[in-house]
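Take a look at the structure set out below.
One protein chain is absent from this view; the other protein chains keep their places.
Let's turn to subunit A:
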Amino acid sequence: MPSAATPAPCYFLQFSFYSSPLGLPFFFTATTIATSGRGGLVAAFTGRWELLDASCIARNCGRAVSSPPSLLPFVSAPRALHASTDTTIMRFLFNIRNLHSPTAQCTSKCEEDEKKRFCWLRFDKRFFGSAAAVIERNASFSTLNSDDVSYFKDLLGEKSVVEDEDVLLTANTDWMRKYKGSSKLLLQPKSTHEVSQILKYCNSRCLPVVPQGGNTGLVGGSVPVFDEVIINIGSMNNIISLDKVSGILVCEAGCILENLISFLDNHGFVMPLDLGAKGSCQIGGNVSTNAGGLRLVRYGSLHGSVLGLEAVLANGDVLDMLGTLRKDNTGYDLKQLFIGSEGSLGIVTKVSILTPPKLSSVNLAFLACKDYFSCQKLLVEAKRRLGDILSAFEFLDNQSMDLVLNHLEGVRNPLPSSMHNFYVLIETTGSDESYDKEKLEAFLLRAMEGGLISDGVLSQDINQASSFWRIREGLPEALMKAGPVYKYDLSIPVEKMYDLVEEMRIRLGQTAKVVAYGHLGDSNLHLNISAPQYDDKILAQIEPYVYEWTSKHRGSISAEHGLGLMKANHISYSKSPETVRLMGSIKKLLDPNGILNPYKVLPQSLKSCH
């Protein structure tokens, strides 16, 4: 126990355990993070334990928790466990707590600490969504055998053929821990040729595959539904060229977005897209989901900035469409088919993308608005008056702000004096520091006088700007920490957008929290319903209502995340039957056996493997 005089080292424990309605074993994971009294991260450890003897684990954890923060000396047995009920977990947590109950000499301050420590022992329960329960494995697919594995080992080398249970558990589980497959094999090709050989083989064997990038997708598209072979492109992470005159970047599909951003930064360019998952997501994944993100309002969609692609078809054919031309009207623009098709038509292996020059003057304002109408009017005004320098226009409601403040460490409310109903981030990017700043300030002051803004702050340095962005970008993470979440990513005309949120609040009452934020500048609402548990009754309150509502207002049920597994069967809310049928024909043409990312994107009714 730390004495009251020294800054108390604090310990942070987070537990999650997974179960699935299909009767798969429970998985229990614990992350132990020790922070020093000054708040810096000292060590982090993740492991899984066999939960046969709760008190034994408590003893292990106890040791970990009470050891000096710089060292967490415990080793876990990484195995799946067959825990029975919540009570085991609860008892286990109480055991840990008891190990830390204040001893006699502790002062009341320690008891304070103790209370906090107990709050840190929170555990999230994650039931995997029930989608897999209603989908049947396509019987015409073959099952992986040892010959297949040997073939891949010969082709790729031992190291690139992964059968390790731990690695597979991660690769089988999506970012939200909502979808989980049971693949037995992960392949990590290093070249287009290897990808081509893999697909050719899988196609001949009718072995289904899932292309995987950074596995940050939010619709269950990046993980297997059953036993599909996972093909991760992460080892293909070379930057091939950057034309410093035109700003055209050519790279392999496995490059992590953030690495591209910093590579370009060194050469005076920026990526035309940026999003909260940049530290993990890959450009191939971004292209395959046609990711939108925070700067779309300025730089447009990937359909415009991607100039060329190399993709491998299901039969192993390599399509070289890796053009670097801004203009090229020769026949059908086939690369567009691969932008946003979520790995269902081919595996993207190389990308050529037009990157704008980096401009030195970036300003960011974090603003409060009293109602949604003001946010809307502010957007109209911003487009009109800041048009040439506007680079992001994001919004969040006060439930979102609450959530971030409660669930993310180190986040500070920039406008703490009173609670506001809505918050807006406006970013400008330009080339003249004083001109841009003056322009933005003049705009904001005018908006404030006109009553559109009730309060606001303007970042004075990059550090402040990052902490404002953290609030908006940290929302998916905060929601994850809050527990199970139903996510909807909708395009809805701006005027109508927030009506849906209010209707959902009324529909759900106290059963779940409705949290809304999004890319207001692109009419893109992220509607999130944070629930105490995944519950079919709650789901029935949300779906199909949200989809019907969106369809009625001629919106899209997937603005930027894609359809994946989550919405494959709901495509017709946004696309006509003729369109969907043509999509099915294209799929059949490019992937006749349906081995590429099966069960995703298109409705079940269209799919078949003969």
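Here, a contact is a pair of C-beta atoms (placed from the backbone, for glycine too) under 8 Å apart; a residue touches a chain by one contact, two chains touch by 3 or more; residues count from 1.
We adopt the following convention: contacts and distances are computed from a predicted model.
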Of the candidate names "Actin-related protein 6", "RBP11-like subunits of RNA polymerase", "Electron transfer flavoprotein subunit beta" or "3-methyl-2-oxobutanoate dehydrogenase (2-methylpropanoyl-transferring)", which one corresponds to the UniProt protein name of the undepicted chain? "Electron transfer flavoprotein subunit beta"
Of A:I240, A:L334, A:M419 or A:I462, which one is in contact with the hidden chain? A:I462
Sole residue of A:S146, A:S418, A:S434 or A:Q510 that reaches the chain not shown, by the stated touch rule: A:S434
Which one touches the absent chain: A:L325, A:V380 or A:L445? A:L445
Decide which residue listed in A:N145, A:S204 or A:S360 touches the omitted chain of the complex. A:S360
Missing-chain contacts mapped onto subunit A: 38, 265-266, 360-362, 365, 367, 412, 414-415, 433-434, 437, 441, 444-445, 448, 453, 455-464, 466
